[in-house]
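A single protein chain has been omitted from the complex, and every remaining protein chain is retained in its original position.
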Amino acid sequence: MTKNTYRLDTILRLRKIAKNRKHARQKVGAAPGTIYETPGASETNIRCWSYHSGGAEPTDITGIKQVEDLKRNQADGSLLWVDVQGLASIELIQSVGQLFGLHSLVIEDVINVGQKPKAEVHDDDYIVVIMREPCGGPPFDSEQVGIVFGPNFVLTFQERHADIFDPVRKRLVEGSRNMTEIGAPYLGYCLIDAVIDGYFPILEGYGELTETLEQLVLEKAEPGLIADIHVLKRELLEMRRAVWAQREALNVLLRDETTLVPEALKVYLRDCADHSFQLLDMVEVCREVSQGLVELYMSSISNRMSDIMKVLTVISTIFIPMSFFAGLYGMNFDTSSPYNLPELKWKFGYFYCLGLMATSAVLMLFYFKRKGLIGQGS
Amino acid sequence: MTKNTYRLDTILRLRKIAKNRKHARQKVGAAPGTIYETPGASETNIRCWSYHSGGAEPTDITGIKQVEDLKRNQADGSLLWVDVQGLASIELIQSVGQLFGLHSLVIEDVINVGQKPKAEVHDDDYIVVIMREPCGGPPFDSEQVGIVFGPNFVLTFQERHADIFDPVRKRLVEGSRNMTEIGAPYLGYCLIDAVIDGYFPILEGYGELTETLEQLVLEKAEPGLIADIHVLKRELLEMRRAVWAQREALNVLLRDETTLVPEALKVYLRDCADHSFQLLDMVEVCREVSQGLVELYMSSISNRMSDIMKVLTVISTIFIPMSFFAGLYGMNFDTSSPYNLPELKWKFGYFYCLGLMATSAVLMLFYFKRKGLIGQGS
Amino acid sequence: MTKNTYRLDTILRLRKIAKNRKHARQKVGAAPGTIYETPGASETNIRCWSYHSGGAEPTDITGIKQVEDLKRNQADGSLLWVDVQGLASIELIQSVGQLFGLHSLVIEDVINVGQKPKAEVHDDDYIVVIMREPCGGPPFDSEQVGIVFGPNFVLTFQERHADIFDPVRKRLVEGSRNMTEIGAPYLGYCLIDAVIDGYFPILEGYGELTETLEQLVLEKAEPGLIADIHVLKRELLEMRRAVWAQREALNVLLRDETTLVPEALKVYLRDCADHSFQLLDMVEVCREVSQGLVELYMSSISNRMSDIMKVLTVISTIFIPMSFFAGLYGMNFDTSSPYNLPELKWKFGYFYCLGLMATSAVLMLFYFKRKGLIGQGS
Amino acid sequence: MTKNTYRLDTILRLRKIAKNRKHARQKVGAAPGTIYETPGASETNIRCWSYHSGGAEPTDITGIKQVEDLKRNQADGSLLWVDVQGLASIELIQSVGQLFGLHSLVIEDVINVGQKPKAEVHDDDYIVVIMREPCGGPPFDSEQVGIVFGPNFVLTFQERHADIFDPVRKRLVEGSRNMTEIGAPYLGYCLIDAVIDGYFPILEGYGELTETLEQLVLEKAEPGLIADIHVLKRELLEMRRAVWAQREALNVLLRDETTLVPEALKVYLRDCADHSFQLLDMVEVCREVSQGLVELYMSSISNRMSDIMKVLTVISTIFIPMSFFAGLYGMNFDTSSPYNLPELKWKFGYFYCLGLMATSAVLMLFYFKRKGLIGQGS
Partner (left out) sequence: MTKNTYRLDTILRLRKIAKNRKHARQKVGAAPGTIYETPGASETNIRCWSYHSGGAEPTDITGIKQVEDLKRNQADGSLLWVDVQGLASIELIQSVGQLFGLHSLVIEDVINVGQKPKAEVHDDDYIVVIMREPCGGPPFDSEQVGIVFGPNFVLTFQERHADIFDPVRKRLVEGSRNMTEIGAPYLGYCLIDAVIDGYFPILEGYGELTETLEQLVLEKAEPGLIADIHVLKRELLEMRRAVWAQREALNVLLRDETTLVPEALKVYLRDCADHSFQLLDMVEVCREVSQGLVELYMSSISNRMSDIMKVLTVISTIFIPMSFFAGLYGMNFDTSSPYNLPELKWKFGYFYCLGLMATSAVLMLFYFKRKGLIGQGS
């Protein structure tokens, strides 16, 4: 059933694109756990936060040695957050991961951006949550963030230098009861919650965009609008994938029996899952409405075309019979024969002819009126 | 795959909207349980109802102190309903919540409107049900209502001063056997049932709206109708979300093993769940029919355009050949040559020419008749 | 996102409808179990059938007293069928229900028509099955029937005086082995089966209707057909809801462990469930085909419009150049200058002109032929 | 919501069909197990095959007595296949069924054609599999076949005299190890497998049909093609139902714990289920592609119409201004006034006029070229 194929120029065009493409996925067939450099990755900055009941102080890290020291000197009941921003220094990140005992596939996942959001529970050792953090929109922009938390440490790996965790950092400095009592898992939850909450203003923006496009379509269906609707639908699709996968990840955490998610934390995670469900709902509504926009646009074009045809039809059908009469009495039959165009010789022939024309025009107008083609604001 | 993006003017328009927007979601990154004020919330009125076997008397509340007194003096087997309308006084509501031992996330949920309907069972302590109460429609208007019930108390938090609970209040004053025997959970059920029942007249209204739009489309597919259908579809979508989530909430209550939902109550809740299922069914039918309306509208426009074209075609193709003959015999060839326009010199040339015209017109009419383009009411 | 709303005249029209509407759902907020009168309900007729191994004799009932007597005097192993037709006498029906110990919500369900089909097993006491009995179609007409059966009694509540149970009554009079051995549940099954079987001829009718509409659309896509297709789709949707819910109800009976559905009966119920599944299948096929009819209709309109345009284009483009030549040689340039319209003075100027016209017409025809616009039956 | 109904002539047309219809489903309300004659059923031929380790010999049966003898004299470990073709002799078939102890509902199922494919396990006594056997296509033709197998017998009931079981008969005559070891269930499997395999060439035919229609649509969207696509979609829908139900039937056999499906057979049945899954996949692909054909067809019509309009527009807009100039200089203003049509008196007035015409034509052509309406193969 696959005899028909692409047209030649489509294939030629594709070949040209393929030749210019930088070979992004060199990984095919590579050993599992292989890490490939992301072209244009942001420079890596690491900052560590040591939290005790009183609050947290940050330390800027310049080498893996410093992290090792902090880890070795960590007090009981305290909590260490290694906050990595930018993924350019692969080796540094790898050594951080190895320091906290992460599996090589996990280190691969947090460094190789473009992962699907997911949560993996590695028994009671640590939990990995991969998320897509919204950076802005519309147009939608997002980056990958990997959150790893164990009994007394949290590691985060952000693709770029985004500020979505700033409110969490501020609360960390101030200290909070939950942070002290539940510890690292609670910080992990706060970070997850910050990412989820970050989608709300973005989705409100998409709600406004949908409404704006709706008004534009209703005002005047410009040809360019359908392209905008198309982009909107594609972005909503992308967002839906991210939000859906994040909801699944939260469900994995809620269902698992690990000691890393104590009962006291589950109340908060459930709230967070509710929010991600609400996000999914908002995305779905936007998607359905944007699908309706396509219909609206199509009917708008049809209406416009119908209006154009109406103008043509009304003008043409009124003037065509009138022109015919003008042509009729413009014929050159020899009027010496009394049977040839006798009207031309009538005294009021001209008025008779104008009368004919007016009659035909009035008849057409009357017909159009009755058919509803003209009048009453249509 | 995300190279194509929105057109410049769409983005500029959006920026302008974003600038004017009041920052509705200041909550991003806030600590869990944070409550933000709703702009334009209704003033808070609290009325308490103490119910014993005989009936209930209402007390209007002006401060939290009064509620505390009522709670302290509550007789065994009696039931206290704190009926909160309007969510402007956040602190007052928070203190009511704390008085009855609600979790901070629950208080957040009942105050922060715009939640998805849900039910949460907090063991045998209390059950929270968040619902969307219909206020009118079409156009659809709804408000959030939070219903919390424990062993001997019921709290309700309504966004505005709606009267959907009035019949329940009346029955409460009169007293009822179930209310005495089952107690607070039965009152909770009655309130839930009142909200669910409130959707029926609204959905009948939507049934009528759908039918009205159907008749309008069949009568004459005005350009404005598609916008109405679009709004209808969006409102039905919104209603479906609310009704669906409420059905899920009822299922949560029915499946849970809590002592707050005794077997005697489950019969009633099951009846209520049946009603919510029926609502969902009604919404789905409306949705399918309204989708059919789009098709109806589209075919209606096509039919209208086809009619317009038919008029143009019939008139044009009848008169164009006739006009040609008129033009032909209007030519100025030198008739001194016997080969030039000999017809002009015929005695009955004019009639011959009229005959030609009539023949061509009749031929065209005959052709249209045979093709079904004219006649028989089409 | 709900700024756009309905146009003013749509809302005004709706208000007018709402004003004229009789308030059908007065029940909002009423106590559970409240029964409201159906406007225009059929008069209530009750007939009782006492069945023993030999057969059954009917007794027409005029008061509840008679039913009580029959119930009191019922022999062991015998079976009493209270056959209620018409739901006007609410009190009489309520007292029948109470006599057999039905829950008030069950009595509400059998009297208040417009319920969704369902089955409820009340332990080993009785089973309630609400169904929609087909009365005819297309156009589809149905009524509610409630079937309640316990260990030794069957109650049926039909909305109107339909004759769908007549074959069952006849078999009851004649007696049957299964009826004697299995008893009331077998009679219950026979009644359910009769309702399910009643859908087959109706659905065959819809199959024929679909086919008829298909032929009509292929013959000539009249504007009215799309309205018929729309009604067809809506009725199939309605039927699907009823059939789907009935299949679910049968599954409830098959899965339940009650002694009222013995193993010997399950074989029959499974057969019945197979039939209801087959019905669902038939409805789904009709629905898919009717959706295809919309596409067929749309393409039919497009084809017709395309044909109309073709006629206009062919006639116009043939005559427009010819008319131009006629107009050209109808100009009044002063032929005393040898450069002005020398053709007019040629001996065969007229033939030359006719030749020009013929050439242009032939060229256009040739072009249309090559483009496939004319000829070969298209 | 059901006020709108069918148009009068649609209803009249339906009534006429209903009157002429032979009452196919007389069964409504009949006792369960009732068998109705299929109009035009094929004459019944029965052939019995007695299989022992060596092979099988067929016996043509003329009366039920012969089958009884064969059954009575059946050797241990041997296997009896009663191969029934044609369902006209209902009584004969019924007595065969009773001889092997089939339930009356099972006998009804194998005789009443038009059943949905299914499998029923009657404990360890026998298994009934109802299938739709493909007879040819496109256009799709199928018949019902009922396969019943017990510990040492197999019964098959074919609607007509199809040859789909011929290869199995041949292998039976030759004998096979599995047939001897597993016995009747293996023969049952072979027959089921033959039916499933019979769909592959049919579906390849549909793949070719889809491709053919695709090429035809791309070549030239003739009006008749949409009707073909519509029939294709309906047949694929029908096939999907059959294949889906057969896959479900196989799953029932695989999941059941009956001794009639030993572990050694399950390997083969699983292979068979894989094939039926593959069939479903092929049908689904055909269905999706055929849905794409509708879109292809619609866009093809739109393109054709657009081409027609382009021809009309180009020819009209080139000649209309030219004709205007011809008309202008054909006016009869009194040229004695120097202000009236002075061009007519110019020496090169005609050439000037021709120049005007040429200029306007060239401008229009240039405009069309720039707009992409003409040239470059479009």
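Which chain is which? They are A, B, C and D, in the order written, and residues in each are numbered from 1.
Here is the rule we go by: a residue touches a chain if its C-beta (ideal position, glycine included) is under 8 Å from a C-beta of that chain, and two chains touch if they have at least 3 such contacts.
What you are looking at is a predicted structure, and each value in this text was computed from that prediction instead of being measured.
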item: Candidates A:R47, A:R234 or A:R270 - the one touching the absent chain; value: A:R234
item: Of C:P117, C:G330 or C:G349, the one touching the omitted chain in the full complex; value: C:G330
item: Contact with the hidden chain (one of B:P201, B:G292 or B:G330); value: B:G330
item: Residue of D:A75, D:V173 or D:L218 in touch with the missing chain, whole complex considered; value: D:L218
item: Residue of A:R47, A:K71 or A:K118 in touch with the missing chain, whole complex considered; value: A:K118
item: On chain D, residues whose C-beta touches the chain left out of the figure; value: 138-139, 164-168, 171, 176, 190, 193-194, 197-198, 200-201, 204-205, 208-209, 212-214, 216, 218, 224, 227-228, 230-232, 234-235, 238, 267-268, 271, 274, 277-278, 281, 285, 288-289, 292, 295-296, 298-300, 302-303, 305-306, 309-310, 312-313, 316-317, 320-321, 323-324, 327-328, 330-334, 337, 339-341, 364, 371-373, 378
item: For chain A, residues in touch with the removed chain; value: 1-2, 4-7, 10-11, 13-14, 17-18, 21, 24-25, 27-32, 103, 105, 115-116, 118, 220, 222-223, 226-227, 230, 233-234, 237-238, 241, 294, 297-298, 301-302, 304-305, 307-309, 311-312, 315-316, 319-320, 322-323, 326-327, 329-332, 335, 341, 343-351, 353
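FYI, only the chains that are shown with their structure count from here on.
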item: Angle (degrees, nearest 5) of the CA superposition of chain A onto chain C; value: 145
item: Chain B-chain D separation of Cα centroids, rounded to whole Å; value: 40
item: Chain A and chain B, separation of their C-alpha mean positions in angstrom; value: 25
item: Where chain A touches two or more other chains at once, by residue number; value: 208, 214, 218, 285, 289, 330
